[in-house]
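A single protein chain has been removed from this complex, and every other one stays in its place.
Read from first to last, the chains carry the letters A, B and C; within each, the first residue is number 1.
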Amino acid sequence: MEVRVAILGQGYVGTTLAVGLERIKAGEIPAWGVPFGFPKDFLREPKLTDIKIVHSIDVDEAKVGKTLYEVAQQYFPNLRIPETLKEVRVSRGIHLGSTRGLPLKARGLEEETSLQDAVERIVSEWEKAKVDVIVNVITTEKGPGIGNWEKLVEAIKKGGEWEGGKLPATYAYYYAAMLYAETVKPVAFANAIPITLARDEAAVNAAAQRNSIVLGDDGASGATPLTSDLLEHLAERNRYVKGVVQFNIGGNLDFLALLDPERNKAKETTKSSIVKDILGYDAPHFIKPTGYLEPLGDKKFVSMHIEYISFNGAVDEMIVNVRINDSPALAGLLVDVIRTAKIALEHGEKGTIYEINAFFMKNPGPAGAKSISRIVAYQLLIDWLLRHEALEKIPRYSVHTFIEDLARLRKLA
Amino acid sequence: MEVRVAILGQGYVGTTLAVGLERIKAGEIPAWGVPFGFPKDFLREPKLTDIKIVHSIDVDEAKVGKTLYEVAQQYFPNLRIPETLKEVRVSRGIHLGSTRGLPLKARGLEEETSLQDAVERIVSEWEKAKVDVIVNVITTEKGPGIGNWEKLVEAIKKGGEWEGGKLPATYAYYYAAMLYAETVKPVAFANAIPITLARDEAAVNAAAQRNSIVLGDDGASGATPLTSDLLEHLAERNRYVKGVVQFNIGGNLDFLALLDPERNKAKETTKSSIVKDILGYDAPHFIKPTGYLEPLGDKKFVSMHIEYISFNGAVDEMIVNVRINDSPALAGLLVDVIRTAKIALEHGEKGTIYEINAFFMKNPGPAGAKSISRIVAYQLLIDWLLRHEALEKIPRYSVHTFIEDLARLRKLA
Amino acid sequence: MEVRVAILGQGYVGTTLAVGLERIKAGEIPAWGVPFGFPKDFLREPKLTDIKIVHSIDVDEAKVGKTLYEVAQQYFPNLRIPETLKEVRVSRGIHLGSTRGLPLKARGLEEETSLQDAVERIVSEWEKAKVDVIVNVITTEKGPGIGNWEKLVEAIKKGGEWEGGKLPATYAYYYAAMLYAETVKPVAFANAIPITLARDEAAVNAAAQRNSIVLGDDGASGATPLTSDLLEHLAERNRYVKGVVQFNIGGNLDFLALLDPERNKAKETTKSSIVKDILGYDAPHFIKPTGYLEPLGDKKFVSMHIEYISFNGAVDEMIVNVRINDSPALAGLLVDVIRTAKIALEHGEKGTIYEINAFFMKNPGPAGAKSISRIVAYQLLIDWLLRHEALEKIPRYSVHTFIEDLARLRKLA
Partner (left out) sequence: MEVRVAILGQGYVGTTLAVGLERIKAGEIPAWGVPFGFPKDFLREPKLTDIKIVHSIDVDEAKVGKTLYEVAQQYFPNLRIPETLKEVRVSRGIHLGSTRGLPLKARGLEEETSLQDAVERIVSEWEKAKVDVIVNVITTEKGPGIGNWEKLVEAIKKGGEWEGGKLPATYAYYYAAMLYAETVKPVAFANAIPITLARDEAAVNAAAQRNSIVLGDDGASGATPLTSDLLEHLAERNRYVKGVVQFNIGGNLDFLALLDPERNKAKETTKSSIVKDILGYDAPHFIKPTGYLEPLGDKKFVSMHIEYISFNGAVDEMIVNVRINDSPALAGLLVDVIRTAKIALEHGEKGTIYEINAFFMKNPGPAGAKSISRIVAYQLLIDWLLRHEALEKIPRYSVHTFIEDLARLRKLA
């Protein structure tokens, strides 16, 4: 069961995804970091080897027109890049100012032609590539949702005018995806950046009406899922969290982009909501993407401080410091976002799917859905996969027991 | 539904339990640190106010004959101790050398009379106190299990001779508990120290035959449950753990006792088993109770280092440092061990109960049961409580959703 | 040799200074945290018992008119406050908007009368109190220096107009101090906040002309001195620092004030200069006062990350997490700033004194002086004290040896 993937934004994440996937498929490295990928491939199908990256879009002049092989060399100068990446060439995408403030020369299709034309050109390329899943990993954008589909149609017509500013590029791509779904075949759009999409009713309805799927928002790859599980750990023991501090600093383009206060704000909101959702009360917290320091590169530094009250008034303290390679963390998850998206399409599901979003995304859609601890979300996902008969037996005790326990409970009912 | 509790070992944990509980009952402090105790009491019954400590045993000459009020003053010189603790006086217990190497003067009943007599005297005191639940928090002991009940009967007769050494005091107390169950009423024995008991078939059978319950082993209060949840976090993302380091150092009597290599070994085994159980492979690890430093007092210092491989071969690193007040952490859990034990007794359950042990104990019985991540264990416990109609609705989103999800699944089946 | 002290800003630092000092003088607590104060008082004179707080100024309506005893009760509700603090009452000071943005009701003398009058009223109060040393611990202010004394005189006359805005309150107080020096007696002004003063040529000249002393700027109490010593540690081994991250977060008024971007900027500059000064090259760094989280209170959380290259290209990593009680850290240092200031006055020194500033201040005056590692600065200070015959022999090996070594070197020359 082949899955044909289009990437939006051939940056660090998109390129790590492409390189890592090809190396895994070639047997060069194990599939660590892919939730259901190793020590054996636990999904029945699609298998890891079924995933094929068939299309790529960017607006950076240093990438447009290059093959993924050439782009990968820019990111990994010392690595032997898989030859298979020579088969895909980066197409020019829609810019609409999405890279403003970043040190790169960008130009969008809409600067050559009308935005409507630009959209159609992309749809037609996707059609040729027979795309199943579109993965959005362009630079962090902000946006409160599409709100009203007609307004979006209008904005496209007017060349990207949107609420007195510019339409976020993501919404233009999503419009293209929906056009593709109407004219070619159902598609899954996975939004791995913070902009509101899977939590937007208009977007979810648009997908549902086209037998398509939108997943998101904001891939849960970094420190937030860890914070979430630590808070769940405390909540289960009913320890009272006095305060939560979480600093993040990194040296990749994503952190550089966060120097822009608006983008930073977009991230902050995402991260803060977990505290109340998980603890049940809004413990004071300072959870922010905080800074940029070039030598850290893609391996960010995260520092957390949690102080809490235990039994009999005792005050405990937890300090967590993490170095996380940001792009691989997300890219590894995206591999199974792609696969679960395909499974959902195959089963004719439509709209958005909370069970997938809850584990893979920081801000799981649909609108109004809350963050739950990742470990709990994982069990929901496992259950969803079992219901779709997509999962092999995983030989970890915890999962295994639990699955059987669920089965037993079903019988008891 | 009153629960009448006997404490074995009126040390830091036992005294924190008594003091904290009375302060909560008096409304002086909130029940933080009791898993189902706050912001409201989520167990239908027994309520927190239903718990009554009615008996206490120790062998330390500085405690025997004193009221719990006086003992509490030794531990908490600056705290206003609840007057209600004047009602219970510490009885002399069985020593059998259990405090060897510790800087205290201890004497056991068996030095005054025969061990058989000592046991009977304790049973008779428990009978007067109408004990429901016995909580074992004596100094860390080692022991591979009772193995054979007849052998235990014999050892009691022979004044505590046991495999060329001395019978662990815990086993003598357990014998007393079983005698109590035979002659008075079913009882629950909660073993919160590392010695093998709930994982011992002979012990579990003995309880089952007397309509009684044994819970254990080794209260999961400290760094191990946290390590367990962190490993589960990594396992769910399929990140390959290269190695795990976990150091522990504290300044309470428990850490002092661990300077004794045999006791240390007992703890180490408990802690190490989680790695393989949770990850599914035996990642190299160094997980030890490591040292004693007096000024740390009851607030131990834990340092963890976990290095792991993420997608595309990236190497990440996690460092966790925690200050945990050891005794309150355990005492808070014991409050709900006591209550769930009572619920189980009321429902006529017998033997041991994995759903309770898995969340509350480091080495959950019965024999052969494996460690699962605490967060998963918590869901099992929630489910067990729901099945016993013992739980109010908890207003945390994650729990709530999950419970409803379970309910839904049951209906689907 | 009595030292009579006036405090500017009766906040957390000023109050901790007053309370701690009186408790030490009363023998209630040891003088830990005072560099030369314990286990015995190593300064010949003034002794700790010679310090007398005789005057206090604030603009907070909740403090003005209260005794230090009453103010101390606000900060330390559970502490027995020394009765001696009833002898000093907080006078109203100069506001000039220095508390803008803070959640307190403030009013300055200059709102009741002219600024010139306000200044004179303060000078006259100091005269009555026979002040020797004035300690500036008002809320963080920003200012690039006085620059030109005439301009300051003019600003006072014009009611505080200053470069299109308001004169910083510190400069008005400094003007008062100089007026006091002219009309009463030489004085030492210790500036423990970030505003430029001891690094300002005009300010230093003004002091020198009046046989007075100005010390500063910005008390080196927190994470910066530690960072400084860690960098010195690496520099001495010639390890190449790839990058330095330092986050700070606290819950006191000082951190709340830093939410104001201008104040934050003032701090950041101070902190960043150390990197180049100590390493000899400007390693990339992100060193900022970062955030406010109320429950942390006065005990801030600091997290540092330093990555460096060792021999043969090896990459090492250092992570430092600290909880520091901010106000006591500074107050303890101020005790000996006060004493060394008095020693300098007694010896007829004037202007500013690098040897004192280099150890006690983040931004040591005079203008152009650079940060040196605190440990090196300490040796300079020791040497300065020896030259002034002010220091008893300290029984720490490192200090002792070094002092003797210096003596030997002098003889060798």
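By our rule, contacts are C-beta pairs under 8 Å (C-beta built on N, C-alpha and C of every residue); 3 or more make two chains touch, one makes a residue touch a chain.
Predicted model only: the values in this text are computed from it and were never measured.
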{"item": "Candidates B:I319, B:M361 or B:A377 - the one touching the absent chain", "value": "B:I319"}
{"item": "Which of B:E161, B:E307 or B:E346 contacts the chain that the document leaves out", "value": "B:E307"}
{"item": "Residue, one of A:N191, A:S228 or A:N321, that touches the chain absent here", "value": "A:N321"}
{"item": "Residues belonging to chain C that touch the chain removed from view", "value": "16, 19-20, 23, 29-39, 225-226, 229-230, 232-233, 235-240, 277-281, 299, 309-325, 328-329, 331-333, 335, 359, 370-376, 378-380, 383, 394-398, 401-402, 405-406, 409-413"}
{"item": "Footprint left on chain B by the chain that the document does not show", "value": "242-243, 245, 247, 249, 251, 284-286, 288, 290-296, 301, 303, 305, 307, 317, 319, 321, 323"}
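Just so we're on the same page, only the chains that are shown with their structure count from here on.
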{"item": "Centre distance in Å when chain A and chain B are each reduced to the mean of their C-alpha atoms", "value": "42"}
{"item": "Inter-centroid spacing, chain C versus chain B (mean Cα positions, whole Å)", "value": "51"}
{"item": "Sequence positions of chain B contacting 2 or more other chains", "value": "319, 321"}
